[in-house]
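The structure appears below as structure tokens.
One protein chain is absent from this view; the other protein chains keep their places.
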Amino acid sequence: MSQLDDLKTAIKSRLGELECVIGWEQGYDPLHATPLFIRSEADLDRLIIGPLAVHNLATYLTGYKGKKVGVVVKGCDSKSVVQLLNEKLINRDDVVIFGLCCDGVVSQRKIRAALPADPGFVESVEIGGDGMTVTVAGQAATLKFADVQADKCRICTTPDAIVSDVLVGTAHTPAPAASLACQDEFEAKSDAEKLEFWQETMSRCIRCYACRNACPMCVCRDYCIATSRDPLWLSQDNTPAENMMFQMVHVSHLAGRCTECGECERACPVDIPLMLLRRFMNKQVKDVFEHQAGAALEQTPPLLTFKVEEERINERGW
Amino acid sequence: MNANPYLPDMATIVEVIQETHNIKTFRVVINNEQRMKDFTFRPGQVGQLSVFGVGESTFVINSSPTRKDYLQFSVMRVGEVTSRLHQLQPGDQIGVRAPLGNSFPIEDLKGKNIVFVGGGIGMAPLRTLFTYMLDNRKDYKDITLLYGARSPADLTYKAELPEWTSRKDVNTVLTIDNPADGWEHKVGLIPNVLLEINPSPKNTVAITCGPPIMIKFTLQALKKLGFADENIITTLEKRMKCGVGICGRCNIGTKYVCLDGPVFTYAQLKELPSEL
Partner (left out) sequence: MERFITKENLTRLAEELVATCRVLAPVAGGGSVTFRRFQPGMTIDLHTRMAAVSPKAATFPQTETLLVVKREGEEKKPELIETLPQGKSVVIGCRPCGARGKLIFDPVYETEKIKDPYYLQRRQNTVFISLACDRPETTCFCHSVGSGPADPDGSDVLLTLVGEGYVARSVTPAGEEILKLALFTDAGDKGKEADAKNAKAREMMGEGHDYAGAPAKLLARFDDMDFWQAQSAKCISCGACTYMCPTCYCFNITDDDLGLNSRRIRTWDNCMSHTFTLEGSGHNPRSTKAHRLKNRVGHKFSYYPDLHKGVIACCGCGRCIKQCPAGIDIRQIVKAAQEYSE
């Protein structure tokens, strides 16, 4: 039996006790998947998994408070579930976790860059072996997964779900790259260059808050400081400075909570590389608190707790 | 209104009346004398008050168009703009964008008996029409005003209540929810007192405004008394920004409360999708 068949069997056996099970199905064209809310066995026929199933479905869990739901998670997504559990934002008894051993997902942006024509003109997609054949505007192009893989997959240490009720697939031995070239290049920039980069990049931001709402950990949403008038922290004016300020609020609020699922960056309709900020922040949190969000159950995010003296902060030495 | 519908008239607060612990009434005069002189509106229309640097909010003009010394607005302190308005004193400058929205059908109401049913701050829109009718008393038949609040302290327009209750040409009934020392009027929930008054629906129009729960039971009481849907009028509230039907948030289906409202008959409301 294939991994998909195993998954379907597992979901089928639990569906009766659940409000729904959240998975993926094919979206508006052969190149895009979309979340699927499985309520019946008939819905189950539409379930897909694989490199196009990019969405982190843990984002939906807090919306089902008080109801019991199932969720299909990749290794990275499972870290978000862990973090939600650790912050007591969801209840373990209310969620059935169908974990995947994941072979990685694609970056739609990399696919777009690799294709001979715009992916909007896609006609067919065939996935197999170590890549996919995509036909766009009458031209077939063969893409290797290694070339169009999401950045997070390249440095992934947890391809297999780290928490689950059912785990389907064959376990992996992760082989993460030490770092990402894009991150290293960004961090090597001078402050002036970084400022220039963000000024230019944030001039594209339209403050649609797709980054915020796609984030599984951004649970304030309806009451976000970004649109609050009392307190009033941000103007609704969309200048690069205000837009960057929002991103600073966003990344700060995720300090010690961000599991690097990459949904913020994936959701951005104008391709703002928000993960540069997330990864940088997470590095600081790791250095100072030896903490990685979502890495294990039963750990408390460092900024949600208090220690009289932090081991790695020299509070009285300066 | 200015040709630029977003441009307020600068205005001066001339008087502030503390009505209840969280309601203040503001009397306002537009600074430009000619514009103040030319200002006309119909009972039920609303205005946007600006505290510059803070924002704008919508309030009914609760003075009567027959009395032109000032425009009057009653403001309950609930949010950002209303909190800042409450800090203002006579002499302070605000912006006024008015009049906006539709109004009570004053022509159609001529020759009818009128029953006003107001609860709490909901008396504000009724006050404008009530005062207008008092100033054009001969045009209307029997007028009944039923006005209630949780307690005597929660009644607005206290300064005017003695006149309203003592006038012989209107039947004013005041009520509070629970007994209170020194209270000489009725005790009981508005819909119950309405049933007790038992107004005849014949040639009568009922006009009601108040908190949603009060409206709900008042409508039931009016139906029990035999009022037709067309003869029940109320006013709606929604979050508004532009006030002129553009910004897109106060709609219920195809109707914009800022443009097609705030005044609707119960018959009209029943035609709308249910999204109140």
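Chains here go by letter, A and B, matching the order in which they are written, and residues are numbered from 1 within each.
Here, a contact is a pair of C-beta atoms (placed from the backbone, for glycine too) under 8 Å apart; a residue touches a chain by one contact, two chains touch by 3 or more.
No experiment lies behind these values; they were computed from the predicted model shown.
Looking at B:25, B:82, B:131 or B:234, the residue that reaches the missing chain in the full complex is B:82.
Of the listed positions A:214, A:251 or A:293, the one in contact with the omitted chain in the full complex is A:214. The omitted chain makes contact with just one of the residues A:206, A:297 or A:313: A:206.
Seen across the whole complex, the unshown chain contacts chain A at 20, 27-29, 32-35, 37, 55, 59-60, 109, 112-113, 118, 120-122, 137, 200-201, 204, 206-210, 212-214, 221-223, 227, 229, 232, 235-239, 263, 266-267, 269-273. Panel shows chain B; residues 3-8, 10, 50-57, 78-79, 82, 93, 95, 212, 237-239, 241-242, 244-254, 273-276 of it touch the chain omitted from the view.
We take it that only the chains that are shown with their structure count from here on.
The centroid of the Cα atoms in chain A and the matching centroid in chain B are 51 Å apart.
Remark: chain A residues 229-230 touch chain B in the complex. Those residues of chain B that touch chain A in the shared complex are 55, 79-80.
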